[in-house]
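Below: one structure in structure tokens.
What you see is the complex with one protein chain gone and the rest in place.
Chain IDs A and B follow the sequence of writing; residue 1 opens each chain.
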Amino acid sequence: MTVGTTYETPRAGERKGEVRTVNVGGMRVPYHLTLLERPDPYLDIDSYDPEADLMALNMGPQHPSTHGVLRVKLYLDGETCIKAVPYLGYLHRGVEKLCEKLTYVQITPIVDKNDYVSPMMNELAINMAFEALLKVEVPPRALFIRTVCAEIQRVASHLLWLGTFGLDVGGGIGGGATLFMHTFREREMCLDLFENLTGCRFHYNTHQVGGNRHDIPEGWDQKVKRALGHIASRVDEYEAFVENPIFKARTIGVGVIDPILAMELGVCGPILRASGIDFDLRRDAPYAAYDKVEINVPVETAGDAYARYLVRVREMRESIRIALTLLDGVPEGPISALKPVKGPTNVKPKPGEAYVSIESPRGELGTYVISDGSPNPYRCKLRPPSLHAAALLPYLAPGSMVSDIVATLGSLDFILGEVDR
Amino acid sequence: MMEGGLLFGNPWLHGLIMGVIVLSGAMGVAAYAVWFERKFAARMQNRPGPTEVGYGGLLQPIADLLKLLQKEHLIPRSADRPLFNLAPVLVVIAPLATLAVIPFGPGLVGTDPSIGLLFALAISSLMVIPVWMAGWASNNKYALLGAMRAAAQAISYEIPLLLAAMVPIVLTGSFRVGDIVAAQEGGRWFAFWPPGPGFFAFLLFFFASLAESNRIPFDIPEAESELVAGVTTEYSGMIFGLIYLAEYLHTFIASALAALLFLGGWQGPGPDGIHWMLLKSLLVFAVIFWIRWSWLRYRSDQLMAMCWKIFLPLGLVLVMASAIWVQLR
């Protein structure tokens, strides 16, 4: 392992022009990223250069940029990291166990709190799993509403990511805070839309087994069009604000992810797409109403923090387009296939099991449910994309400075509520 | 200027009275700079900013001061107590001593010695020692890293700062701040007059003093997303307030020096006087805040690279260019 060489990463082809790709496991992987050196995450500190004056720095669990309560133990040689060990579990709330104790009806508001940046996705994932278990067909109107909500939520989530990434790169007392406030201004519009639809700005509990709990209110579609059009124009403003030499100096070549490693670790979502792998569940395994709309998947081949920024910003624009397209085609009809919930034990699937995965803003969010015929699931396993993204950290941190680790952490965009559950 | 540059014949009396005026004025400016910055940043972010204490939050600095005074002065058990307590005091002394030679108007100066500018730059660069002291005495890894970065940055950027200040010195042929201002008489401000070097020297001075006073985009010593709060991590209460005050004083002095050396000081269209000086330095101050709340932050190694690869050669070229200008004139 070498230290201090990650600044000169191979960036063959850059973002324009041809990028040579190789076939790895059926996926086209950019060739230059496969050449990356993979640091040893289990480096033996005792066998490291005995002359070096190492410093162990516990970054977190109370640290401004660990996005909650992640604790990373950094072994620093000067200011260069030689080994990073993430410690998870500071936000463990036992959600999976809780799901076993609660009934199918009660679980939805609980899983809202997993990925607390995009609750709509959690609801969607878990309810789709329950519906697969029940083998119930969700009415098309509910599917469209779910999809529109999911896309608005994706915009909101990426806006929050952009703001917090600004905080990581630019500081909470400085330009980063300005970016943060600007993105939150627009995210507020998304939350207002959800307030109009479901009554809650967050933790909506608007999905239920078999459909939705809330129908579209009068005039909501006009509000959505206005708000999303506004956000689309503001995204240009963020680009003007952010895309300057300082931001590029901080992100280009930082935290370059080897896509093969990422696939081995199960990382997906924008991180994988920024590493040149064209994979999006919305397009490749459509669920809800995604088969009714054309989806362009933004892909970047540089694999660094800047590529991830580009992918997420483009995804924001794409989500706005998808939401607006679907909003025009919302069919009439019922919003729920089952009778309205009138008691905690209303839903009782037959014994069986189901796995459903959706594309959350952070990647593949999977839910695996086993039913034993009782009103509560026998087992409910959540597959959070953030956990896999956090697993990348020991591979990305060695060789970079503390500032770069912070930028890498920010660009991975994991949510600790989802990592620890 | 008055005879010998003194308003009140006796230099001791003059120094005493001017000291009180300048120090209290600068303290007030520093306190209200915080208010102004908060309001300014808030409006940039579509927020109202402080509104609760006084009209438009005008009493906010006083409320903050009272709050900081009430707070407990926490000292970590493993800290080096004498150094820990001494460092914030020394941090404030450096900018306050610099204020002695900074004129705010004709004769409105503690003392205007023949090496005034040299004194100001030398004393303000002393600030790195107490900052390092604070970082070391805190016995905290974040504080240590922050102090390390602060020391490296301050020492590196000292050189381009001095080189940029050399341009007006070469053009004037004097270290006396009063002489430098006098040489810019008639609107021939050094930022504009020798058309090439002056302007670039102004920019160089501006950005180097941004780095000296740890402002974005060069605020890596207190990069709060990386180092929690840098050297101030372990400080609390008024002793933290002192470091905070010193930072703002330092920024204010940097903008005052920029106004004196490159923007004609207290001279302006219409009557000369302190109003021009205050206007210009506050304008530079506002630009510093504007930049602070608009740009992101560099990494420390990029910062060093910029200093040694761009700023230093640029400074040398500018000093040479101004020397040639003086010879050819």
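Methods note: a residue touches a chain if its C-beta (ideal position, glycine included) is under 8 Å from a C-beta of that chain, and two chains touch if they have at least 3 such contacts.
Simple rule for what comes next: contacts and distances are computed from a predicted model.
The chain absent from the displayed complex carries the UniProt protein name "4Fe-4S binding protein", chosen from "1,2-phenylacetyl-CoA epoxidase subunit A", "Sulfide dehydrogenase (Flavoprotein) subunit SudB", "ABC transporter permease" or "4Fe-4S binding protein". Note on the undisplayed chain: of the listed residues A:61, A:266 or A:334, the one touching it is A:334.
Note that of A:30, A:60, A:175 or A:398, the residue touching the chain absent from this view is A:175. Of A:30, A:86, A:139 or A:171, it is A:139 that touches the chain left out of the display. Touch with the chain that is not drawn comes from one residue among A:21, A:66, A:80 or A:198, which is A:198. Within the whole complex, the absent chain has one touching residue among A:246, A:369 or A:389, and that is A:246.
On the side of chain B, the interface with the absent chain consists of residues 43-48, 52, 290-291, 293-295, using the contact rule stated above. Counting the whole complex, the residues of chain A in touch with the unshown chain are 102, 105-110, 112-113, 134-137, 139-141, 175, 178, 182, 185, 188, 192, 195-200, 203, 205, 208, 210-221, 237, 240-246, 330-350.
What we mean here is this: only the chains that are shown with their structure count from here on.
Distance between chain A and chain B, defined via averaged C-alpha coordinates, is recorded as 43 Å. If you check the complex, the residues on chain B that touch chain A are 41, 44-47, 141-142, 145, 148-149, 216-217, 219-220, 223-228, 292-302.
Residues 55, 57, 63-65, 79, 166-178, 181-182, 185, 241-242, 244, 246-247, 249-250, 401-404, 406 of chain A are the ones that touch chain B when the two sit in their complex.
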